[in-house]
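Here the structure is laid out as structure tokens; the discussion comes afterwards.
Shown here: the complex without one of its protein chains, the others still in place.
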Amino acid sequence: MTMAAAIRRFVRDGHTVALEGFTHLIPFAAGHEIIRQGRRDLTLVRLTPDLLMDQMVAAGTARKLLFGWLGNPGVGSLHAIRRAVERGVPAPLEIEEYSHFGLLCRYKAAASGLPFFPLRGYRGTDLPRVNSRLRSVTCPFTGEQLDAVADLHPDVAIVNAQRADHEGNTQIWGLLGAQREVAFAARRVIVVVEEIVPGEVVRADPNRTQIPGIIVDAVVEEPWSAHPSFAQGYYDRDNAAYLAWDRVTRDQGRCERHLDAWIHGLSDRTAYCARLPEGTRERLTPGPRPAGPVDYGDYR
Amino acid sequence: MTMAAAIRRFVRDGHTVALEGFTHLIPFAAGHEIIRQGRRDLTLVRLTPDLLMDQMVAAGTARKLLFGWLGNPGVGSLHAIRRAVERGVPAPLEIEEYSHFGLLCRYKAAASGLPFFPLRGYRGTDLPRVNSRLRSVTCPFTGEQLDAVADLHPDVAIVNAQRADHEGNTQIWGLLGAQREVAFAARRVIVVVEEIVPGEVVRADPNRTQIPGIIVDAVVEEPWSAHPSFAQGYYDRDNAAYLAWDRVTRDQGRCERHLDAWIHGLSDRTAYCARLPEGTRERLTPGPRPAGPVDYGDYR
Amino acid sequence: MSSAAAAEAPANRTEMMIHAAAREVRDGDAVFVGIGLPNLAVQLARRLHAPGAHLIYESGVFGARPARLPISIGDPCLVSGAAQVLPMAETFLYFLQGRRTDLGFLGAAQIDRFGNLNTTVVGDYDAPRVRLPGAGGAPDIAWNARRTVVILRQDRRKFVERLNFRTTVGWAEGGDSRERLGASGGGPVRVITDLGVYGFDAATREMLLETVHPGVTVEEIRAHVGWPLRTAPAVTTTPEPTPEASRLLREDIDPARIYLGPA
Partner (left out) sequence: MSSAAAAEAPANRTEMMIHAAAREVRDGDAVFVGIGLPNLAVQLARRLHAPGAHLIYESGVFGARPARLPISIGDPCLVSGAAQVLPMAETFLYFLQGRRTDLGFLGAAQIDRFGNLNTTVVGDYDAPRVRLPGAGGAPDIAWNARRTVVILRQDRRKFVERLNFRTTVGWAEGGDSRERLGASGGGPVRVITDLGVYGFDAATREMLLETVHPGVTVEEIRAHVGWPLRTAPAVTTTPEPTPEASRLLREDIDPARIYLGPA
């Protein structure tokens, strides 16, 4: 399925949409397509809303944001989100915040068919005061009070991966983020991959599969769809883009011109890649470092 | 470390010892060494106590057994355990039973530093009536009553794996059972591998690592240490041994003669392997079925 | 007997069970499957009307394509060529409790009229006459799968008025009692034995005899049930397998008749 078709079909105004990938495999191409298609009133969910959600907020797609840590990793602030939160520009943005672990546990609960998940870390902090979804639960064995978060079932989860087969069996190596948990938590799952590979490739290494095809609604093949983040073994993070965004995002007008140039004015990811400065892809492509062989054995 | 040294050092009379591996990578060599060293009053923990624990009970090592399913998989009953439970022969055996899922959740809780884990499946059954460690917990969001199990921290967990490096970083492919969970749950961890490999082999594929070396107390290299169970890619299950045990285990005297011949009368796994009928290893070795390449990328 | 003649021989009762079980599998179903008869039934259904059915083994394997007949749910032949292997805990958490399972197959040593199952003990729990294997994955499959189907050979000691131990909840005490317990899955829809096939009354949730296998009478079945058995308004004969289904089961799926038994 094309990205445009997948977003058109599964992402609706007002939806709760989780876009995951912890620094690795961030679904930039999918987020850009959501912006391009003009979705509104989304509740966006992401452990680390970084550049992608700063762009989505600057573009006016979001009504609310659930997150764990709000920053441009290794660079600084997310000024578009700060503008929305601090000054309501371009529109007010409701926020609901967790620790990384708390949001992970919300995914875990939902993926596991549990209405809540117990954890530790919020007692004595001000977080439960500003988030009524942080509650307490009593251990039936020790009487201890633990923290608890509720399940979170996004309407749609979008995750990037290195490869999948046509049935949606999806393989990821390197940082795994919350990809598996959010996929099992969500009602619909869109997987965006660097490559669609024959089923035999996936089935030659079933332990590498993070997401089973049976829970995947769309597989989109788009090389470089995680740029400017990275895809382990395919390309490195384009740190220049993170630094550039730090300048762009300080001003709503510049943000909008950037979105026009890099999103609204482009038809798709192919056009985006063509617009990258010459040599970008060569510069970001790492040398080989193969995983080494493993034998599953042929059992007949 | 040799198996004899690892068992001598870490497994004490009265300990709670989990030996895991779901049909795959069952720690037979370790269990046999525990028998050989004459440990007593152990509380044995295992999702599926199969042949290994039937032998350990027949040998008189156990005071108590925690389990999820008690059978010779694909064959029938475990007669030594049945004798102990039904008639107290050779000695009474206390049992504490769960579903597979319930015992998995006990490991999960312990590995996760939680005093309990919530789950579903016991309401309306007689299991909580005979196991006071199955309780209820109330969801702080929905008010729903869920089941709960307590954490379980074995004194020692013993797991087999295909390979580890000298630091104990342990890689498993094929069925993963509860290896990772029980290792993180336990106070001490013994890993038994088909091969100790250089650190570079493990580090070439870090997503394959199930257990980090930092929680491993001993790495024992013993090829064929899971026989008569299997090691994916190394050898197949020796079903003849499962069928043979079905005959042996029906009679306590025959059990004891079997234990004398295959355990007490042998010094170690090398002697065990030498005693296998000629051609056994060739018969059980599968043809190759390689996993196919993956590239992590060289990032400098 | 030649292969052609073998394919035409009438189904024995084990084969009748497998064919009946295969008919419970719908295309696209995610099926939580044990070894033996349920495995054969799903393999058969995949070759007939349900090519898109997915097999899930509690050992952690999704989308297995075994090159031989597996001898346990942990057979390495289930791993080589599978779509995914998950840690066992996640299989239970995500596929079962997370409500991704459409159909689960269960066996039992005892069943009652509401489809509750005993796989724990015969006799008293603390002084058992027979110590059975226990729960395994059954309580969770029964609790969470959208539909469950129970397969067991039938006799009066198995179809009992009162279980010695309730390991696994079916329809509990009948009516809406399962729902009131808070079960997330859908409960048992069929019981398949070597004598016939049963459903459950939509209101009372009591077991109802629906079909008898060829050559079996309703009276014969009543003699193998430990309570006054109710029957569907019209008890018919279980359909015999088509020649194609029969051939697939006998020639492709279990040619050595490991599970099928004597023809």
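A, B and C are the chain letters, set down in written order, and residue numbers restart from 1 in every chain.
We adopt the following convention: a contact is a pair of C-beta atoms (placed from the backbone, for glycine too) under 8 Å apart; a residue touches a chain by one contact, two chains touch by 3 or more.
On a predicted model such as this, the values are computed, not experimentally measured, just so you know.
**Student:** Who does the absent chain touch among those shown?
**Tutor:** Result: the unshown chain touches A, B.
**Student:** Of B:V85, B:A111, B:A178 or B:V197, which sits in contact with the chain we cannot see?
**Tutor:** The single option touching the absent chain is B:A111.
**Student:** Which of these touches the unseen chain: A:A4, A:V89, A:L175 or A:A244?
**Tutor:** Of the candidates A:A4, A:V89, A:L175 or A:A244, A:L175 is in touch with the missing chain.
**Student:** Applying the definition given at the start, please give the residues of subunit A touching the unseen chain.
**Tutor:** Subunit A touches the missing chain through residues 22-24, 47-48, 67-71, 73-74, 77, 81-82, 85-86, 97-102, 104-105, 107-108, 119-127, 130, 144-145, 173-178, 180-181, 230, 232, 236-237, 239, 286, 289.
**Student:** Can you list, in ascending order, the subunit B residues touching the missing chain?
**Tutor:** The list for subunit B reads 110-114, 165, 167, 169, 180, 184, 199, 202-204, 206-207, 209, 212-215, 296-300.
Here is the rule we go by: only the chains that are shown with their structure count from here on.
**Student:** Return the chain whose centre of C-alpha atoms lies at maximal distance from the corresponding centre of subunit A.
**Tutor:** Centroid comparison gives C as the farthest chain from subunit A.
**Student:** Report the inter-chain centroid distance for subunit A and subunit B in whole angstrom, where each centroid is the mean of the CA atoms.
**Tutor:** 37
**Student:** On a C-alpha centroid basis, what's the spacing between subunit A and subunit C, in Å?
**Tutor:** The answer is 40 Å.
**Student:** So the centre of each chain is just the mean of its C-alpha atoms; given that, what is the distance between subunit B and subunit C in Å?
**Tutor:** Their C-alpha centroids are separated by 28 Å.
**Student:** Residues touching two or more other chains, restricted to subunit C: which are they?
**Tutor:** In subunit C, the residues touching two or more other chains are 61, 75-76, 79-81, 85, 96-97, 144, 184.
**Student:** Using the touch rule from the top of the page, what residues of subunit A touch 2 or more other chains?
**Tutor:** 113-114, 204, 207, 296-300
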